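Every protein chain of the complex appears in place save one, which is left out.
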Amino acid sequence: MLNIENVEVIYSDVILVLKGVSLNVPAGKIISLLGANGAGKTTTLKAISGLLHTELGQVTDGSITFDGKPIHKLGPEEIVRKGIVQVLEGRPTFEQLTTEENLLVGASSLKDKSNIKSDLDRIYGYFPRLKELRKRISGYLSGGEKQMQVIGRALMAHPQLMLLDEPSLGLSPLMVDQIFEIIETINVNEKTSMLLVEQNAMVALSISHHGFVMENGRIVMEDTSVSLMQNEDIKEFYLGLSSGGARKNYRDVKHYRRRKRWLA
Amino acid sequence: MRPCGVFDETYEKDIAIVRTRGHWLLLIGSLLFLFILPLFAPYYLLNLTNNIFITVIVVLGLQIVTGCCGQISFGQPAFMAVGAFFSAVLTTKFGISFWIALPLSGIAAGLVGLIGGAPSLRIKGFYLAMGTIAIFYLTMWVITHLHITGGHQGLSVESPSIGSFVFDTDERIYYIILIITIILTFFARNLLRSRVGRVFVAIRDNDLAAEVMGVNTFYYKLLAFFISCFYAGIGGSLFCHWYTVVNSEQYTLIHGLNFIGMIIVGGLGSIPGVFFGVIFLRLLDELVLFGSPFLTELIPKLGIAPAASLGVMVFGLVLIIFLIFQPRGLAHTWEILKTSYRIYPYKN
Amino acid sequence: MVDFMQFAINGILVGGLYALVGVSIVLVFKATQVVSLAHGQLLAFGALFFWIFLDQLNFPVWVALLGTISLAALMGFITERFTIRPLIGESLFTAFLMTFSVFMFLDGFFQLYLSGQSRAYSPFLPEGTFNLSGVIISKGLLSSFTIAMLIFAALFAFFKFTRTGLQMRATSENHILAQSAGIGVKKVFTLIWIISSAVVAIGGIACANVMDIHYPLPYIGIKGLIVAMFGGLESIGGALLAGILLGLIENLSSGYLDGPLGGGVKDAAAYVILLLILIVKPYGLFGLKKIERI
Amino acid sequence: MKTNFFCFTKPAFLLVSIICVSFLLFQPATSLAKPNVFPVGVIADLTGPYAPTVGPFSPGVQDGIQYINEELGGIDGVKMKAYIRDNTGKASLGLQQYTELVELKPKALFLAVAHAPTGEAVTKKAAKDGIILYCGATVPSLYPAENAYGFYPLYEEMIGGAVKIARRKWMKKRNPRAAILTWDTSYGRSMMTQEFFDYCKKINVDIVAKELFGIRDIDVTTQMVRIRSKKPDWIMTCIAGGGYMLIMKAAQELNMNVKMVTHVGLESMVQVNPELFEGAIYGTAMRSFHENNHPGINKIKEYMKKNNRSKKEEVMFYTLGWEYVLIVHKVVSDVVKKVGWSNLTTELLKKEMSSLTNFMPLEGIVKTTYTPKRRTTRWGLPCEVFNGKIRYLLDPKGVFIELPDLRPTKYR
Partner (left out) sequence: MARIDQQSRNPILEIDNISLNFGGTVALKDINMDILPGEILAIIGPNGAGKTSLFNCMNGFYRPQKGTITFKKTDITRQPPYKIAKMGVARTFQNIELFTGLTALDNLMAARHILMKQGALAGGFFFGSARKEEVQHRQVVEDIIDLLDMESIRKKVVGSLPYGQRKRVDMGRALCMEPDVLLLDEPMAGMNVEEKEDMARFILDIHELKETSIVLVEHDMAVIMDLVSRGIVLDFGRKIADGTPEEIKDNPQVIKAYLGDKFSKKGVSL
C-alpha cells in the first residue's frame, strides 16, 4: 500500500538524514521500524506525512507512493486527506481544548460531517476512559490518557495508514500494555495499516508482523517480527554493538596533532 | 574576503580595520574630502550632510542595541530628546559650556536608557519593542510636562562657541558634527571587534548559549542600551545646538520607526550598513521631496501635499521589498560586490 | 460618586472599542504568532471605506457596512498573502517588522486620501443621552459598545461552536500538530487575517464615529496592541477584559490625577500600564507562559 | 598581478571622481538684476494634525499669485512664482526645505513658514541669509524678531478679542464663568498664558477650570465632567478640526449649556455641524467666506471657482495665503518703485515691511499693521455662529477692532 523507494532527506540544505531508505507497508499489516536515537526513524515518518516541510527538510531523491500515487510533493493536510495520519512523538495534544474538541479536530480532513457523532462513539468504544474525560481540558490529562486521546484523534480521520511515533515513550509498563493492545485491536477491527516506530523493540515486535531496523539513515535489517525477535543481533544492536567485534576501538584512533601544540 | 595578495602575518594585522595601503589612501582621501566639503558645497547639501551625520550618530547607537545586541528599540527619538533637552537646559539655564554639556547629555540619555533597558531582564523581542514604545511616550510626556524644559514650547538654545568663535552657521557646526561622527563611528567599529561587541552579538544570536558561556546577559543588555542611548543623547544634543531650538515636536515616534527602517535597509549589525541605510533613506526622502511638486503638476488631483504621504508610502514599500528580497540589507549587497570585484574574473 | 460613575461608565464604553481593536490583534497572534502593527491601518481604512460608502456614495447603513467589511477582508487577505506569507520560515520578528512596514506603506495612502482633512460620518447611530441619576450615558457610545459586545459574543460562539473555529483554536496551539491532524494551516492563516480585518474595520468605524477620520486614527492600533498585550496576546476574553480595564484606568487616572499632575495624564496612563505589565507580568493577564527548553 | 594593480589604483580613482563630482556641485553666485520671476517660498505642514487648518494655505498662495500675475501684472512686470513645500509636521524636514528654498536662483526673499517649530528653527538663519520670514505667531522668538513677521494676531489675542465681545454681550448680573479645555500641545497651550488670564480677570471673566486633552483622545468626558461641576458659561479653547466636535459633543451629551469662545480654527467646523456650535463666538483676523457681496471675498471666490477649490478650503488660511502674497506684492513694488531692482536689499524690504500701516488689500479682506516693535497685526474681526450661520458681531458689515495686546510682558 505504502511504498518508499530510495528516499533521501536533507534538512536545511546541509544535513543529510536519510540516505536512501526503502520500505513498504502492505495493507492491513503492522510494521515496526526500529533503531537507535538519531537513526532517522522519525524523519522517515515525517517524510511520509509531509511534515518535513515545516522543519526545513525536504525529500531530495527517491519516491514515496501511496496506493500507487506519489505523495512526497503534497502538503501535510492533503496527505491526511488521502488517509495517512501520523501520531506524533511525545503525545502532543491541543492542550487548551477539551478531549472531545481534540477528537473533533481530528476529523478536520473529512468532507462529510454527518458521521462525526457516530465516529465519536466509535472512539469512545475503544477508549471508555476518554468518554469520562470528554469535557476535561486535555492539558491536565495523564500521559496514558493523552496517548489514548492522540490515537483517538488520529482515528477520527478514518486513516488507512497510521504512522505511530514511539507511543510507549515515557509510559508506565501497564499503560504500554494497554496502548499496544488497543493498537492491535484497531488494526484488526478497522483494517488500518500501521507503521510503528519504537525504541522499545520487543513490545513493538510482539504486535507487528514485520520489522525494519534502521541505523544512520539506512535500513540495515529486515525480517518478520518473529525471526527478528529471535535474532541475537537485536539485543546487541540495542546496546550499540551491532557491527560486532570487527570494529575499531575509539581509543585507538590516530591523533594527528602534535599534542604539545596545545599548551595552556 | 581580503583584497587579493594581502596576507596577514600577525594577529594584530589580522584584526586591523584598515589593512592595505589602498585602504589608507581611501580613508585619508575621503576624510580630506569631508573636511574640505564646506568650502565648495552648496548650503543645501551641507544642511543635508549635517542632518545625515546626526542621523548616523543616532542610528549607530540603534545599530549597537538592535542590530548587534538584538534588543529592538523604538524609543531612540525619546533618548535623543533627553540629550537635546538636557543639553539645552544645561547651557541656557545653568550657563554650562556646550563642550561639557555635550558628553553630559550623552550620559544623561544613557541613564534614562537604562530605564528603557530594564524590562529586558524579563522580556525580549517584540515585547521589549512595545516596552520601548511605552518608554518613548512616557519620556516625552515627562519632558513636555516639566517646567524647566519649557514644556511644549521648548527652549531656544545658543550655538556652541570656543572663545569668541561661534559655530553658528551650517558650515561651522559641520566640523563639530563631522569630528564627533568620526570618533563615534570609530568607537562603534572598535567596540564590535572587541570583547563587548562579541558578547552583544552572542546575546543577539543565542542569549541562552551566551549565558552558559558566562555572560551576564542582563548586564550586557543594559550596557548596550546605555551605549545606544549615549549615542542618541549626543546626537540629540548636537541636533539642538545646530538647530538652536529644541522642541518636543521634533522627536516623534515616526522618527523611531524611520531609524529602525534605516538599519533594516542598511543591514542589521553592520557599521557600514548604518551609513548605507541612513544615506539611502535620506536621499529617498529628498527624491520624494523634489519629486512630489512635479507629481502634483502631473496629476493635480493629488493635491499639493503628496510629499508626506509619498514619503511614508515609499518608505514602507522599500522596507517591504528589503524584508522579502534582501533581509540582510545593503551592507550584504556591498560585501557581495566587493567580493566579486576582488576575485574578478572568477565568479563567486 | 456621580463623578466616579461617570468616569467609570465612559471608561468602560470607550474600553469596549479598545477591546475590539485589541481582539483583532489577538486573533492574528493566536493563529500565526505574528504581532501585527498593520491593524492600525486596517482600522483606519475600514473607517474610511465606511465613510466613502455612507457619505460619498450615500448607501444605506447596512450596505455600507457590508461593503466595508468585504473591502476590509480583502485588504486583510492581500496583506497576508503578499507580505506575511513570503516570510513563513523567517523569524517572527521579521514578520513584526513587516507588519510595521505595511503600516507605513498604507499610511501613505491614508494620508494621501485625507490630504490633511478630517472627515466625519453623518449620524447613523442613535444620538442623544440617557440620564441615570446624574450619570449621563451617550447613546452613540452605548450603541457602539453594544455592537462591540455583540461582535465579541459572535467571536466566542464562532470559536466555541463551529468546526472552522475549532480548527483555528487548534492551529493556534501547535502548527505542526494541526497539520498532522489534517488542518490546512495556510488556509487558516488567510481566514484568520480576513476575520480579524473585518473585526478591526468595525472597530475603526466605531472609533471614527467618536473621533472622526483624521490623521492620527491609525495610531489607535497602538492602543490595540497595548490591550492585546495587557490581556495576554492569546486570549480573546483577556482582550475584552483588558480593553475595558484600559478604558477604565485611563479615564479614572485622568479623572483624578489630571489636577495634581498638570493635565494630559490619559495618554501617559496607557503606557504606564503597558510598562508595568511588561515588567510585572510579561505575558499579560491571561497569556500562556512559555517554558524555554534547550 | 593585474588585479593587484587595481587594488592600488582604486582609491586614487575614487578620489578623482569624487573631486569631479564636487566641481559639478559648485555653482557661482548670481546677482539680483531684474529677474524673470520673483519666487516666494512656503513651508507648511500640509499633512498632520494641524493640516485641516493650515492645509488651504498653499492653494491660497497659488490663487493669490495667479491673481497678482493676471490682474496686477505681477510685481513691476515680474511674475511671482510660489515654491511650496510640505514639511509633514517635521521640523528637520522643514529646515532641509528651507535650505533648498534659500538656494533658489534667484533667491526667494520671502518665506512663509506655517509650521511653528520650523519657524523657530529658521528664524536666526533667515536673519543671516537675508530672508524675510512670514510665520505663525506662536513663535516666541518672533518678538526679538530678527526678520520675522507674524501671519495674524496671536491665537490668545484672537480669543481675547472674542472674550472681549462676548463679555460685552453678557447680560446677567454676575461675572461669566469660563472654562479652558484645550489640546495638550504647544499650540493648544498657547492660550494658557499669564497675560491671557490677567486680561480675563481685568474684564471680569472668571476662569473656573483649566483642562487639557490629548490630540489622539477619542473621549473628553472626564475633563468635561470636572468642568461641568464648575458650571461654566463658556468653554474657551485653542484647537483645530475634530477637536471642536469632540468638545461640543461631550458638552451636549453631558447636558451642559455652554457657549464656545475660541478663535478662527472653528470656522471650518461650523459648516460640518452648525447646530452643535450655535452661539459660539470666535475671533478671526480675516473676512469670512459667509459674506456674499464683499468685493474682496467675491474676487477670492471667483478664483476659487476658477481653480476648482472645494468648500473645505474656505477657511482662514486660504485667505492668509492671499494676504501673504499681497503683502509681498505691495512691499516689493513699493521698494522697487523707490530704488529699482538692482538696489533691492533685504534691509529695505524689512524697513518697508515694518512701516506697513493699516494695509487693507482687496477692499479690506484683512487689516495689517506692523511696527518695528510689534511684528504682528492687532486687527481682528469678532464673529458669532447664529442660526447655523456665521455673522459678524458689532457691525453686520464687519469692522476690524483692535484686539487686546497679550504679547508676553517681557517682549513689550
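A, B, C and D label the chains in the order they appear, each numbered from 1.
As a convention for this text, contacts are C-beta pairs under 8 Å (C-beta built on N, C-alpha and C of every residue); 3 or more make two chains touch, one makes a residue touch a chain.
Everything numeric here is computed off the predicted structure, so don't read it as measured data.
From the set B:143, B:157 or B:188, the residue in touch with the chain omitted from the display is B:188, counting the whole complex.
Note on the undisplayed chain: of the listed residues B:155, B:227 or B:240, the one touching it is B:227. Remark: the omitted chain is touched by one listed residue; of B:208, B:287, B:321 or B:337 this is B:208. Looking at A:1, A:137, A:182 or A:226, the residue that reaches the missing chain in the full complex is A:226. Residues 14-15, 17, 36-38, 90, 140, 143, 166, 168-170, 173, 176-177, 199-203, 206-207, 216, 225-226, 229, 235, 238-241, 243, 247-251, 253-257, 259, 261-264 of chain A touch the missing chain (whole complex, contact as defined above). Residues 10-12, 14-15, 186-188, 190-191, 193-199, 201-202, 204-206, 208-217, 223, 227, 269 of chain B touch the missing chain (whole complex, contact as defined above).
One rule holds in what follows: only the chains that are shown with their structure count from here on.
With respect to chain D, maximal separation of chain centres occurs for A (centres as means of Cα atoms). The set of chain C residues that touch two or more partner chains comprises 111, 115-116, 263-264, 267.
Across the assembly, chain A contributes no residue that touches 2 or more other chains.
Each chain pair that touches appears in this list: A-C, B-C, B-D, C-D.
Chain D makes touch with chain C in their complex at residues 46-49, 51-52, 54-55, 184, 210-219, 221-223, 225-226, 229, 241-242, 245-246, 249, 252-255, 272-273, 312. Those residues of chain A lying in contact with chain C across their complex are 49-51, 54-56, 75-77, 80-81, 85-86, 88, 92-97, 101-102, 104-106, 108-109, 113, 153-154, 157.
Interface residues of chain C facing chain B in the complex, by the touch rule stated above, are 35, 83, 86-87, 90, 92-94, 96-98, 100-112, 115-116, 222, 225-226, 229, 261-264, 267-268, 271-272, 274-275, 278-279, 282, 292, 294.
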